[in-house]
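Structure first, then comments.
As you look at this complex, bear in mind that one protein chain is not there, while each of the others sits in place.
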Amino acid sequence: MLIVMRPDATAQDIERVNDEIRRRGWRPHPIPGGSRTAVGITGNPGAVEPEPFRVLPGVADAVSISQPFKLVSREVKPDDTRFSLGNLEIGGNALHVLAGPCSVESREQILSTAHAVKASGATFLRGGAFKPRTSPYEFQGLKQDGLELLAAARKETGLRVVTEVKDVETLASVAEHTDMLQIGARNMQNFSLLEAVGDLRKPVLLKRGMSATIKELLMAAEYIVARGNTQVILCERGIRTFETMTRNTLDLNAVPILKNLSHLPVFVDPSHGIGVRKAVPAMCRAAVAVGADGLIIEVHPNPPMAKSDGFQSLDFDEFERTMGEVRAVAQALGRSVARLG
Amino acid sequence: MLIVMRPDATAQDIERVNDEIRRRGWRPHPIPGGSRTAVGITGNPGAVEPEPFRVLPGVADAVSISQPFKLVSREVKPDDTRFSLGNLEIGGNALHVLAGPCSVESREQILSTAHAVKASGATFLRGGAFKPRTSPYEFQGLKQDGLELLAAARKETGLRVVTEVKDVETLASVAEHTDMLQIGARNMQNFSLLEAVGDLRKPVLLKRGMSATIKELLMAAEYIVARGNTQVILCERGIRTFETMTRNTLDLNAVPILKNLSHLPVFVDPSHGIGVRKAVPAMCRAAVAVGADGLIIEVHPNPPMAKSDGFQSLDFDEFERTMGEVRAVAQALGRSVARLG
Amino acid sequence: MLIVMRPDATAQDIERVNDEIRRRGWRPHPIPGGSRTAVGITGNPGAVEPEPFRVLPGVADAVSISQPFKLVSREVKPDDTRFSLGNLEIGGNALHVLAGPCSVESREQILSTAHAVKASGATFLRGGAFKPRTSPYEFQGLKQDGLELLAAARKETGLRVVTEVKDVETLASVAEHTDMLQIGARNMQNFSLLEAVGDLRKPVLLKRGMSATIKELLMAAEYIVARGNTQVILCERGIRTFETMTRNTLDLNAVPILKNLSHLPVFVDPSHGIGVRKAVPAMCRAAVAVGADGLIIEVHPNPPMAKSDGFQSLDFDEFERTMGEVRAVAQALGRSVARLG
Partner (left out) sequence: MLIVMRPDATAQDIERVNDEIRRRGWRPHPIPGGSRTAVGITGNPGAVEPEPFRVLPGVADAVSISQPFKLVSREVKPDDTRFSLGNLEIGGNALHVLAGPCSVESREQILSTAHAVKASGATFLRGGAFKPRTSPYEFQGLKQDGLELLAAARKETGLRVVTEVKDVETLASVAEHTDMLQIGARNMQNFSLLEAVGDLRKPVLLKRGMSATIKELLMAAEYIVARGNTQVILCERGIRTFETMTRNTLDLNAVPILKNLSHLPVFVDPSHGIGVRKAVPAMCRAAVAVGADGLIIEVHPNPPMAKSDGFQSLDFDEFERTMGEVRAVAQALGRSVARLG
């Protein structure tokens, strides 16, 4: 159930609605929009009778919601969600490109990459410090040292930093050193972690699980937003199919479907999505054309020597060329690519 | 094994190579390229010794081929395959858009659609006359009458015509009335039908089976080319995954992978691929951006009243707008969209 | 719509119902049951009004059917379908085991296998004469010679014979030499072939397509039954998933679901299903335990030397041991394994 306020509703009117919801033992979620506020209700055991709300002052309508996701739904909030990090706006007309190595490997590696991707037009530096790996015997990242190298690169270049947080234990430290938290595909349904990042007020890049449905991705985002953190970016990163010539199958179909169902920004990770270096630029172009609000691309000074994911990382020249194509497609469709101020 | 001839090899040199291959009980397949000819070998039970071929006059090299597909492989023929229908070239810089209804339903329906898609810039009219349907109780197409309506629309508009052939029995009649034969997803491994179209000299649009691997699609094309028909277009049309919000999952990853492995043109069918009308334009844009050589799009005068696939068909206005976006993306990437002469 | 007759309805009553159906331009399908007859209706464009039928003499009820499949549905015919080949009954308490090589390779091979599988308790000899192969360069079977070798083995051992028919062109010849026709996974939606075998009166073993849903398998069977051939066996043979350690994923879940939805017998092909020789016996035991009415198992005198599918074929000793386990599981669950008279 969603209580839609009139454009001229007062703060008092909204509070009155909140009170009525709380009085029934439920939780109100005021959602400010462009011209009016709506109030979502959660915690209700079944259907909610609309009539008692329709008669309250300032209420335009009370409408039931047909999907199991509520706060992330476009039914609840028709306008696109936008939010700012300093002078950068996420979710607006300008796309963001997040670029960098799979893993932070050394000071030299991360700094040289940061300078290169900044020069080509990225706004964020990505890089893994805590790496979840299929095998316990694979490189697990530089951990705390990696976080500090990322922070150093941020200081030196002005790039924002995004890195993966893999458990509640290391969340505080990761949050301290980065501008955006990434939840990896394997943790998309780690609900304890989702709730913990939901309690922060920091942007979250939520990757789709490798065989998660679109609905499950939205429900995972709902876990975060229901705790009050509305700065969530949905990220398509490839699903698991029968095909073996690609690492995953980047599901670009998800982008228009998600944009239609939800007001949250949608990013795409072509590097993990197809997992074949030579084909990554084509998937970047397609992701922009299909309507993505941002890209996350693996870039490494020397892909064949990378400690992880070298087979899908671009080198600096390839990234520079790809950014040119990305800008060309964006412009052809009336969008732009964000740049550092 | 592939025998690569020198640029200055004579017709006699090539024939000598063919003879040597035949003498061993195998089949030669001369493949003319831009600057030189190569000769593929099939029918060999195991590995072929290169030495006896390397010493023949006009032979530059004899190289083994690492993939199970041969004649369709870019290892065998590095240059893109291009072929012409009258003054239209398939596989070149200019993309083709094939548009029309899922099923031919009536004279009025097919003629109005033909005029509309021509006006918006399609070069081919698509439309099903013989419809393979999951249920024996669903509309199976107008059959012979449908073919004749397509031919009438071709005559009236100058559009080329593509339609599906579903069995060997009706092949001759379909081939007579159309410019390009479509093999549907369910028939991708109907090897008897592949061999029959391989014996013709007419372009074939070969759709990927709904859970066919990229390798299997290429092997199916190999069946056609091995019979001598080299005018084959590979068509991605969506694969089957666990997702239920879309009809299929359009696998745009397949496009750069196919273009890399094979010299054949690659088309994309966004309509069946995602199966959600509202999301079809986004997938059309992405298909162009990813590198497709053509699109096949379902268009109907009145989608909600269509006898089949109305939920994924564009109306005339939506198609017109989509063509504008398609042209914008193509131009941004240095390609164009073909037009009728 | 299904017209259910009373137990005491006369042949005249039934013919009257048929006439009423035909008078509307539809087709009646009388389905005799244990105690009463039902009449299915096909060809109706939409919902059928039950009232005009309920008032006819001998009619007990007129009920609508909730699934898109009709004639194969247990709603239409609650009793299991059973049919006989000579003194063998398919679909009854006794399971059948169909065994033999993937391909007929030679007289010696097929005869030695026939004797061995008969001695171990198979009732049918299987073996491919016309082989659909992914690559045009792989062994395509002995074709007509293979059919004759199968017929010779039948004559010498008394085993019934089942083999695959891959196109309409060779159907008459295959039907002449065999007791049961197999439609392979790749042809499950080759509707022209389904209609052609539907016009015969010979048992058909219909294999599930490699990513066909359960509903699609039932619709394919409906194509055959709607042409009047009611002797159809549904065969689970493995679906395509992301797993690479097995050839396919044998979907035993399909067996209880199919038995619940349909009255047709359900067989299982563990050899193709898992495609790993060492694991085939375990899957045979599980197929019996889950409720299969028959098994089709690849057996070869010398699996490592087989021209096709040796990696999943049992040798004679392994087959003998497997049959012992199959009988043990069947008996534990109150079923038996059929033997030649």
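The first chain written gets the first letter, and so on, giving A, B and C; residue counts start at 1 in each chain.
Definition applied: a residue touches a chain if its C-beta (ideal position, glycine included) is under 8 Å from a C-beta of that chain, and two chains touch if they have at least 3 such contacts.
In this text the structure is predicted, and so the values were computed from the model without any measurement.
When the full complex is taken into account, the listed residue touching the unshown chain is C:I239, out of C:L149, C:L181, C:M219 or C:I239. Among the residues A:S112, A:S211 or A:N260, only A:S211 touches the chain that is left out of the figure. The residue from A:V162, A:A226 or A:V268 that touches the chain not shown here is A:A226.
Listed for chain B, the residues touching the missing chain in the whole complex are 211, 240-242, 244. Residue positions on chain C in contact with the hidden chain: 211, 213-215, 239, 241-246, 249-257, 260, 273-274, 276, 278-279, 282-283, 285-291, 325, 328-329, 331-333, in rising order. Across the interface with the omitted chain, chain A contributes residues 42-43, 68-70, 132-137, 166-169, 186-187, 189-193, 210-211, 216, 219, 222-223, 226, 240.
The definition used in the following text is that only the chains that are shown with their structure count from here on.
As a whole-number value, the distance joining the C-alpha centres of chain A and chain B reads 37 Å. In chain C, the residues that touch at least two other chains are 211, 240.
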